[in-house]
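Here is the structure we will look at, set down as structure tokens.
Only one protein chain is missing from this complex, and each of the others stays in its spot.
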């Protein structure tokens, strides 16, 4: 938390004094009582706002209390808009904030209400506000959880090329298998076009299996059976990629051991000399697992 | 088993003598013939009681033998109530037992029958009695299995923060994707409110795929296909977390053995000489796994 | 292959001479031309027999050629019966063979045809013959594949206690969740008894999701969503168990390195002294990964 606030101050520019400094402390920092109260209130409003949009969509509830929901939504949107303007106003580099991840989310969470005046269908997209809840990790001093987030993120990032290659291979397989099933089953059995057959192939190979479209011919069922078995084999791959990455990352951190002389943090099990400075790591400081 | 009984004695207080001591030995201990007989009888009654509730709910069976089932259930409930009172009576610190895991389960397994007099719907909840079967591990001296339980438990506990972070990320994704599908598919295709669309998104991303709600528009199917593929990638994560944790725990237990002479921490199972300093690791200190 | 034949000879007793010795060589061994021909013919008959039963069950095919199928099946059953009798006749310890895995399979593969005279429904169970195809691994000298089979088998066996504990935990969860859904959804929504609700809970937590029974109330859908997410977490466990076991078995075999002095085969990476005889493993014979 501490560090996140400092990084913000460096990045967006904390004003030196005046009302903007006071506002900055309330809005961006969480160490003062008023800053903390503001953050908690903000979380409550965000959660409430998502709940309002969700309940509004339920016909039995939304229909009865139309006016109430309208008032609440406009109130929340107004509050978020003012907060967004305030955030921009009290940092030294507002443009940099506007382009940061949280800045974009803040903007996206008010835009749909205004756009819905012209295009009513977009109204429900207000739910993108749920992303604002990501702040919960920053606000509630859940620094340790941020570390876990980074762990998951870097595991996924490290495997991204393997996953991309894997997805492109799966993409080709589903296009071909979808086409084959379109030829085999035909329109009378629900496989009414190639795109729909490809959608069915994705449904099958990911083991989701909605069952809205199913093979009815013997050959089609044989091919589908082969696809399901193959699908499991193929889909063991992303699990394997992510798991191998995580196991390797865990072992790297498990085996970390610091050299007393130069402070290099990582040595393999059984190391007797630091591999950075060549100093002996005596038996007493032997690398511990 | 032995140890579990001792821990109980320490925690709940074994009476020094008198009828309470004799009862304690029968009810809480499993080393004497009468204690063992009591435990086995208890297991049989618990299993029977769960079977009664399940069969009772089947209309063809429950309807015909209403009276019989009523009698059996009240008999079992009475027996469990007396047992619960006896357990409280024969320990020195009854409140501590009442608050322990097994104490709470014991209470929960009799409450529904009594509550069902006032709220008949709760009747079926009597099935919570199945949790009492956990005693089987304590009673049948399945100490080794308890160790496995602890292994699984600690693997899950060690990964709980990663899993929480993961679940909160999945939570946000399904809310957003559910909202998008609500906008794209609309009420005419079964996505009749945002909560229902979110339920559908969970169904799809976990690869359960009931098929009670399915996309019908081309765009909806495209988004659903992307979600399924993404879902598989994302859901490789908990598997990765748990597997990495378990692999690391296995290796840690495989490798735990330190040389007394040079302190080298790692020796394979059955090692008799340290492979770093050549000193004998005598048979008495032979590496044990 | 070689070894499997030798083990058979030891176990069931190879006759010293006479016609029984000649028969034994044809039926049990695969090294002579006639033995090999017999084995290949056997495999063909087994595969054909399974195909016959499967096609027979397809109404359009089985209905037309009733007589043909009946003749074929009786011919095959007769052949298998004679083969079974011959196997018993030409070993020295027929009872031991009858009780071995392959002996039981051989018996099971002829019994249903005879039983079907009295209980026609059992007829299809003849398909248990497919198990006889396991012989393919023995016959075709697929010794390496047998090793893989043993690898998979021992990985599963090593994890069997963990899996049992896991299954009992899952068993309790599905009973409780099934009961809760029975209470919440009720008979009008298809959850017509607790056993059926438990079946639904298994369907959901294993991510199979047939969709023959689905929740219709809001609360039911909320609980189902939680179950699916929980289900994924819980079901990451068997994958984790099996994977950790396999990874550990692989590493054990990868790291095998033999001491030049005493021949002990396993030393950890970086070992400089054999941990069995204390002899130095010089840099030249350094343990190779």
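Chains: A, B and C, in written order; residue numbering restarts at 1 for each.
The rule is short, and it goes like this: contacts are C-beta pairs under 8 Å (C-beta built on N, C-alpha and C of every residue); 3 or more make two chains touch, one makes a residue touch a chain.
This one's a predicted model, so the numbers in the text were calculated from it and none came from an experiment.
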Given A:98, A:115 or A:175, the residue that touches the chain left out of view is A:175
Had the left-out chain been drawn, it would touch chain A at residues 161-162, 164-166, 169, 172, 175-176, 179-180, 182-183, 187, 192-195, 198, 204, 207-211, 214, 218, 221-222, 224-225, 228-229, 231-233, 236-237, 239-241, 243-245, 247-248, 266-268, 270-278, 280-281
Logged for chain C, residues touching the omitted partner chain are 50, 53-54, 57-59, 121-122, 124-125, 127-128, 130-131, 133-134, 144-145, 148-149, 151-152, 155-156, 163, 167, 170, 195-196, 198-199, 202-203, 206-212, 235, 238-239, 241-243, 245-247, 249-251, 254, 269-270, 272, 283-284, 286-289
By the contact definition given up top, give the residues of chain B that touch the hidden chain.
207-211, 239, 243, 247
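Just so we're on the same page, only the chains that are shown with their structure count from here on.
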Counting only C-alpha atoms to place each centre, which chain is farthest from chain C?
A
Need the CA-centroid distance for the pair chain A / chain C, whole Å please.
41
Calculate how many whole Å lie between the centre of chain B and the centre of chain C, each centre taken as the average of the chain's C-alpha atoms.
29
Multi-chain touching residues of chain C, meaning two or more other chains, are 207-211, 239, 243, 247, 268, 270
